[in-house]
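Every protein chain except one is present and positioned as in the full complex.
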Amino acid sequence: MTFTIDVAFIIKAIIILLIFGITLLVAMYSTYGERKVAAFMQDRIGPNRAGPFGLLQPLADAVKMFFKEDFIPAQSSKWLFILGPCLSMLTALMTSAVIPFGDSIKYEAAPGKVWDVPVQAIDVNIGILYVFGVVSLGVYGIMVGGWASNNKFSLLGAIRAASQNISYEISMGLAIIAILMMTGSLSIRHIVEQQHGGNWNIFYQPLGFIIFITCAFAECNRTPFDLPECETELIGGYHTEYSSMKLGFYLFAEYINMFVSSAMISSLYFGGYNYPGMDWVQAQLIGSLGEIAGHNVATLIGFLVFFGKSLFFVFFYMWVRWTLPRFRYDQLMNLGWKGLIPLAIVNIVLTGGAILFLKPLVMSFLK
Amino acid sequence: MQLTNRSKQVSNKQMTFAERIYLPAIATGLGITIKHFFQKKVTIQYPEVKKNLGPVFRGRHVLKRDDQGRERCTACGLCAVACPAEAISMVAAERQKGEENLYREEKYAAVYEINMLRCIFCGLCEEACPKQAIYLRHDEFVPVFTERDQVIWGKDLLAENMNNRYLRKAWTKEEAREQDIKGIDAKPRTQL
Amino acid sequence: MNFSNLFANLTPSTSIFYALSFLTILCGLMVVLAKNPIHSVLYLIATFFCLSGHYILLNAQFLAAVNIIVYAGAIMVLFLFVIMFLNLKKEDEESKTNLVKIAAMIVGGTLFLIFVAVLRKAQLGTYNPYSFDSQIGMVESLGEILYSDYLLPFELVSILFLVAMVGAVMLGRREAGDRHF
Amino acid sequence: MFVNDLLGLPTEFITTTPLIHMLTNQSVAEEIVKKFGDDVFDFEEPFGMLTFTTTREQIIPLLEYLKSHPQFNINFLTDITAIHYPDALGQEFCVVYHTHSFINNFRIRIKVYLPDADVHIPTAVGLWASANWMERETFDLFGIIFDGHPNLKRILNMEEMDYHPMRKEYPLEDPTRQDKIDALFGR
Amino acid sequence: MTETSVAPQNNADLAKGDQVQYVNELTTLNLGPTHPATHGIFQNILTMDGEKIVAGEQTVGYIHRAFEKIAERRPFYQITTLTDRMNYCSSPINNFGWHMTVEKLLSIEVPKRAQYIRVILMELARIADHIICNGILGVDTGAFTGFLYVYEKREEIYEIYEEICGARLTTNMGRVGGMERDLNSTAINKINEFLKSFPPVLKEFERLFNRNRIFMDRTIGVGGISAERAMSYGFTGPNLRAAGVDYDVRVMSPYSSYEDFEFDIPVGQHGDTYDRFMVRNEEMWQSLRIIEQAMKNLPEGPYYADAPEFYLPPKQEVYRNMEALIYHFKIVMGEIDAPIGEVYHAVEGGNGELGFYLISDGGRTPYRLHFRRPCFIYYQAYPEMCVGSTISDAIVTMSSLNVIAGELDA
Partner (left out) sequence: MTTDVKIVEAPDGYQGSGFFATSFDKVVGLARSHSLWPLPFATSCCGIEFMSTMAARYDLARFGSERPSFSPRQADMLLVAGTIAKKMAPVLKQVYLQMAEPRWVIAIGACASSGGIFDTYSVLQGIDRVIPVDVYVPGCPPRPEQILEGILQVRELTHNESLRRRNSSEYQALLASYNIQ
C-alpha cells in the first residue's frame, strides 16, 4: 500500500506546485495585463514590441530588474531594507495555499480503492482565519521596507499603509462573519461546497459583498485606496528607494495579492468552482467518460470556471484603477470607520435576523 | 463681486443621495472606461506608420538649388540675423570665373553652418530669405544625435541632393493660399 | 542525563517543540536586548509567531490564528506605527539614572521571585491519553463552551471593550477647528 | 451637435456690456491733483491710459488714496516693475505701478523715479499681498530696495548672484557659450 | 525649542526632498523641484504636523530664462519666439497678445478676418490649456484615464495648428499686422470637425469627474480662497472667477473683436479646487461657443494689415519690386523705426490677465518689455491656500492653480 500513498502524495505535491506556479504566473502576467488593460481603456495599444503582442514584456522587465544596480541607501537599516520586500512576497504567496482551486482529483490506486485528492494545497479547518492572519501580516513588508528606506516619503507611505490595512481589516472581518453565520464553517472548501451550483452567496449577501470587495481593494493598496504608493503625492510611497528586483518583489507581491483576493472573492461570494448546471455536466461526463475520468474532467471544468471568475475580478481591479480617482487619507479613514464598519454590523444583524426568522418562514413555505 | 451681466454660476456642491453613496457615479465611470476598452485605438504605430506632418511642418533645413543645380543662396545673411537662436553662421565668398554652374549669384556662402541643437525650427530664416534659398523641409526631421560633434551641419548636409530633390506643393505661403482658394490639388514639384 | 539519548528519542513533534521553544526564548531575549526599538518590535512579532506555533502543536488552531491576527497583525502594527512616527532611532539613548536602575532591579527581581515561588509549588498538569479530547482547541468546542458555560464573563468582557472603545473615541475626538484627523 | 444645442442656449445674438461707471482720465487726474498737488506731475495719456509720476514719499499714500476712494475704487494691483535709464542722471530707475479698478474698468499707471545712488522705495505689501513677489522680482532684476518688505530676497535668480541682471550694463549672454560666431551682421 | 537638524541622509535629499528636520514635532517636507506633482519646476517647502501642513514657502526660478532681458536684444518680430515659450500650453494667446501690443504701439488696424482667426486660435489655445489643467487635476487625484481622453482632443488642436503654422506647441503663427498664413480649407474643415467631436468627449470627461463623490470630496473645500484675498493676491482668470469675481479681460476691455461674440463668464462660489475645475470646464464650453460663432461669421478679406513697413511682403514681390525688397531687408534687419512710446496691453491668457508692458525708444528692439505673468503673481498665494490641509490637498490645489513654470519664472 505504500505505493498508492506515494502516488497520492505525488498528486498532492503536483497540485501544490501547480497552485504556486499558477499564482506566480498569473501575477506575472497581471503586470502585462494591467498595462494592456490600461492601454485599451485609454485608447492606446500598450506594450506590443517584446514578443508577439508584447507577451514577453514581463520577462523583459524581470531580466532588466535582475541586472539593475541594487541600491541600498546609506544609513538605512540594511537587513530590514532587504527584509521588507521578502516579507511582502512571502505573505502574498502564503495566502494562496488554502484556496480551493477545484473540486478533487480521483485516482484509482487499486481496483475498488479510489483516492480523492482535493485540488487545494492544504485544507485547514480555519482557512478564513488563516487567510486573515497572513493578510494582516502583509503590511509588515511595507512598513519595514518603508521605514528602512529612511526617506520621508517612504515613511509616510508605510504609515498610511499600516493604518489603512488595520482599519479595513475590521470591516472585512465583519463582512465575513455574516458569511460564517450562514455557512457555519471556517473552512473555505466547506463554504465553497455549500454554494453548489448557482446557489452563490452573492445572492444572500450583496451588501456584504460590496463591503468585502471595498476592503479587498484597500488591503491590496489598489486605486481608489492606493495612498501608500500614490505617485503624484509620495512619488513611489514605500518603495521610493527600492530599485532592481527588490522593487520587483514589491510590485509582484501587489499582483499576487490581487489574484489571491480575487480568488477569495470568487470563493466566498461567487461559488468558487461551482457553476449552474454543474451536476448535469458532471453526470454527462461521467456517463461518457466513466466514473473517474468524468469526475476529473468535471473538476477541470470547475477549475477553469473558478479561474475565469478570479481573472474577472483581477480585471475588475484594473478596471477600477483606471477609472476612479483616489481618496484622501482622512476620507479613507472616514469611509472605513464611519461607513463600512457600521454597514458591516448592520449586515450581520440583518443576516442574523434572516437566519432566525426569515429562513424558517421560507422553509415552512417551501414545505 | 459682479462686474458684468454675463456671469454664470457653474459650481454646484450639493450632493444628492445617489451621489452620496458613491456607487452610481462609480458605475458611470466604469461604463465609460469599458466603452473605450472596446473602441478603436487611436495609436499611430510610429516607426512603421508615419503620420502626415502637415503641409508646412518645419523640419530639417535644406539649402535649395535651382533646376540647374546651382545654389540659390547669396550669403546675404538675413537668415542669420533673423535667427533668434543665433544658430546660423556663414562665410560669404565671391563667385570665381567658371563657377557659374555652381552658384546662381555672384556672391555665395562658402561656409554655411547651422547648429542643429540650437535651432528652434521657428521658420524665421525661411521667411527672411529673399532668395528662397533656405527651406525647412515639411517631410523630414533632423535626426537624433548621439555625439556632440555631429550637431553642426555644414553645406555637405544642408545643400539639396540633386538625386533626391526636395518636393513641395507650394513654395510660398501666397502660392499655397492661391492653390487652396482655387481648390487646385497641385503636384509636388522641385522648383519655385 | 544523556543528551545524545534525548535527541535520539525525539519524536517529530517534540523536536519541533524544542526548536520552537528555543526560538521563542531567543526572540524574547532579543526583544529586551535589541538596541533599536523597531528591531525589538520585530522580535516581539517573531515571538508571537513561535507562540502560535506552540498553539498549533497543542491542536489549538483557532487560538493560533487569533493570536497572529490580533497580536501580530493588529496590535504590533500599531506599536510599530507609533514607534516609526516617534522615530526613536534618531535620538540617542538617554543614560539611565541610578535610581531608575535600582528600581528596575527591584521590580525585575520581585517578579522573578514570584515566578520561582509559583513554579515551585505548581504541579504540572498531566493529561489522560484515554480521555483526552483532541478537538478541545477547535473552534466548535471553543464556541460551545464560550457561549454556554462562560456566557456571562464573555458578555461582561464585551461590555468592557465597548466602554473602552467609547472612551477611546471620546479621547480621540478632534478639537473644534481641526479640519483633518 | 453644436455647443449651443448642448447647453440649451439661444443661438441669437445678445449684446452684453460690462456694467461700467464711466470715469474719464481728466476727472480722475483733476481729483488726484486736488489731493496731492505738486507731488503728482507729468500727466500723460499714452494709448488712453492715465499715466503720471509721483515721488517716493507720496507713492504709498497715493495708492492708498486710490484704493480707498469711494468712486475710483482702484483696488487691484496689476503689476509692479522697473525700468533702467542709465543715461538719465538722477533718475536712473523708474518703478512703475499699474493699478486697475475692476468696477470702473479704469487703469492708472504711476511712475516713481529713483536715483541710482539711492534706490529705496516703500513697499506696497501692506496694501496688496500680490506686491510681495512683484517687488521681490523687481529687487532681483533691478536691485530696487523696497523698504519694509517682509522678505526682500532674490526670487528668480540664485541667491549667490552678485548683480542685478536687468540693469542695462550687464550682458545677456551666457559667457560660456562656445558655439557662436559673434560679430556677424551687426549682432 | 530644540532644533536638531539632521544632515542629508543620502543623496536622495535634494531632488526628492526628503531632508528631514525636526523642530519639535514639525517636519519639513520638500515638495519638488522634481516632485511629479509639480509639473514643471518649483519647490514648496512645507512644514508639516503629521500630514497637516502648518506653513509653506515656495522657491521659484528653477527655469528662469531671462525673457525680459532677451527681449531687449531682439527685434520685435523675434520676440514671438519668446512669447511662444512663456505659457507653452497656450502659446497662441501669448503670441497674439504680443502682436496686439506692438500693433497698438504702431497704430496698425488689423483686418477683421485676421482678428477672427486670432480669436479662433486663441480660444483653441484656451481649450488646450484648460485640457491640460483639468486633465492633470484628474491625474493628481489618481484618475489617469480621463486625462488621456481629453488629451487626444488636444492632439486634434495640434493638428489644426500644424495645418496653419507647421508646429504643434511653439506655434509662432502670428505676425505683426496679422497672421502669417490664412486659414486654409483643411484647417477650416478640421476646426469644424473639432467643434463636432469635442463636445461628446468633454461631456464624457465631465461625467467621469463632475459628480463623482470621490472627486468631489477631494476637491470641494480644498484650497479655497475668498474673492477678497484673491483680488489682493492679484488673481485673475479662471482662478479669480472661481472665487466669484466675473473679471474677464475679453469682456472688460475687449480686444481682437471679442465684443462681437456672445459668451458667458463662468463663476464659482468659494474659489476652491472644485470651483476652479468647474469654471475651467465651463470655459471650454464657452470657448467652443466663441469658436463656433467666429467660424460662422468669419469675414472674407485680407489676413494681414496693409502695413508694408511692418509686414513682410510676398516673396514674389521681393523679386520684382524694389520697394518690397527694401522693406523686406529693413524688416528682417529690424531697422524699421517704431514710434517712441509706452503701451500696456492685456489679453485673457489661459491663466488670467496676461499683460505686456512695452517701452519703445524708437530702436529696433524694445527698450524694456515686461510681461505681467498671471502665474507668477497668483502662485504666491499658494501657502495661504494650503495651510491647514493635508499634503494630498496641497497637491490637488497646486494642479488646479495651473502654474506653468515657463510663465512663472519668465
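Letters A, B, C, D and E name the chains as they come in the text, with residue numbers starting at 1 for each one.
Everything below uses one rule, namely that contacts are C-beta pairs under 8 Å (C-beta built on N, C-alpha and C of every residue); 3 or more make two chains touch, one makes a residue touch a chain.
Being a predicted model, the structure only gives us computed values, none of them experimental.
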| remark: Across the complex, visible chains touched by the hidden chain are A, B, D, E
| remark: By the document's definition of touch, the residue of A:136, A:240, A:282 or A:310 touching the omitted chain is A:240
| message | One chain isn't shown here. Among E:148, E:278, E:305 or E:318, which residue touches it? | response | E:148
| remark: In the whole complex, of E:70, E:265, E:288 or E:369, the residue touching the missing chain would be E:70
| said: In the whole complex, not just what's shown, which of E:61, E:75 or E:266 touches the removed chain? | reply: E:61
| message | Of the residues A:23, A:42 or A:163, I need the one that contacts the missing chain. | response | A:42
| note | Contacts from subunit B to the absent chain lie at residues 41-47, 50-51, 53, 84-86, 115-122, 141-148, 151
| query | What residues on subunit E make contact with the chain left out of this view? | reply | 11-16, 33-36, 39-41, 61-66, 69-70, 81-82, 85, 88-89, 132, 148, 151-152, 154-155, 158, 168-170, 405-406, 409
| query | Residues on subunit A that touch the omitted chain in the whole complex? | reply | 35, 38-39, 42-50, 54, 56-57, 59-64, 67-71, 231, 235-236, 239-244, 247
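In this text, only the chains that are shown with their structure count from here on.
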| Shared chain contacts [subunit B and subunit D, defined touch] | E
| field | Chain labels contacting subunit D and also subunit E | value | B
| Most distant chain from subunit E, judged by the mean position of its C-alpha atoms | C
| note | For the pair subunit A and subunit E, the C-alpha centroid-to-centroid distance in angstrom is 47
| When the centre of a chain is set as the mean of its C-alpha atoms, what distance in Å lies between subunit C and subunit E? | 62
| request: Enumerate the residues of subunit B that touch no fewer than two other chains. | output: 1-4, 6, 26, 29, 32-33, 36, 42, 81
| query | So which bits of subunit E are touching at least two other chains? | reply | 51, 145, 149, 152, 208, 212, 214, 245, 247, 251-252, 333, 390
| task | Spell out the part of subunit E that touches subunit D in their complex, as residue ranges. | result | 60-61, 64, 66, 68-70, 72-73, 104-105, 195-196, 199-200, 203, 229, 231-234, 245, 247, 251-253, 262, 285, 288-289, 292, 333, 341-344, 346, 353, 355, 357, 359, 367-368, 370, 372, 376-381, 409-410
| task | Name, in rising order, each residue of subunit B that touches subunit A in their complex. | result | 23, 26, 29-30, 32-34, 36-37, 39-43, 45
| Inside the complex, what are the residues of subunit A that reach subunit C? | 77, 80, 124-126, 129-130, 132-133, 135-137, 139-140, 143-144, 147, 155, 158-159, 162-163, 165-166, 169, 186, 329-330
